[in-house]
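A single protein chain has been removed from this complex, and every other one stays in its place.
Let's look at subunit A:
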Amino acid sequence: MADLEAQETFIQLPIQIDPSTKAVTSTSTSSSTALDAELKSLNTLHRSLLALDTPNSVPPPPVPVNPKRSAQIGKLRDSANSELRKGKHADAIRMYSLGIEMAQGRPPWEPAGLVREELSALYSNRAQAHMGMQAWPEGAIDAECSTELKRVRNAKAWWRRGQCLVEMGRLDEAKEWVARAIDFENGEQELKTLLEEIEKKIESKRR
């Protein structure tokens, strides 16, 4: 009995819907921030639902993915890579940022694994471009983002953050970071070399 009642009762929230924009808003003046935040994400989700052209306008199952956006992101990454190779770091960063924006702008019901894969590559490469401009803090952050999204088989991103930390003189942090990277990457040679360099630098600093 008690369960049935719990199922059927709910708290009527002070919300209203705008007849023209269909945006849901809170009516009470002293509204809670949690409700406001939730309504905001509800409205965002509603707008992305309206953009759907599937029958019944419900989100399609996660797979197969709409190939259009993947192609666009791939194109942006390729042109950014070629800018990077030419040494135009600022242009490359701009394009990587566009690609990141586009990957993050995927409809939320598309596979999260795909988003991870795309974002980690883009962040890792943007870190490289930042390093080309000697923007170590940004490079370190981007490389950390990349490893956060993809922990294994992402040795480049691990290495890049390590290198950025070394450049900023944060040797102890760098050592800890690279040691962790070696755990994840199963003893990648480049990471080992970097670790040796860091240890040498720490030694020479002590003396």
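Quick note on the criterion: contacts are C-beta pairs under 8 Å (C-beta built on N, C-alpha and C of every residue); 3 or more make two chains touch, one makes a residue touch a chain; residues count from 1.
The rule we apply is simple: contacts and distances are computed from a predicted model.
UniProt records the chain missing from this view under the protein name "Translocation protein sec66", selected from "Ribosomal RNA-processing protein 41", "glycogenin glucosyltransferase", "Translocation protein sec66" or "Ubiquitin-related modifier 1 homolog". Looking at A:S28, A:S41 or A:N66, the residue that reaches the missing chain in the full complex is A:S41. Summary of contacts with the chain left out: across A:R116, A:R151, A:R180 or A:K201, the touching residue is A:R116. Here the missing chain is touched by one residue of A:A121, A:A140, A:A157 or A:A174, and it is A:A140. Considering the complete assembly, subunit A touches the hidden chain via residues 2-3, 6-7, 10-13, 15-17, 19, 22, 24, 34-35, 38-39, 41-43, 45-46, 49-50, 55-62, 104, 106, 108-113, 115-116, 119, 134, 136-138, 140-141, 144-145, 148-149, 168-169.
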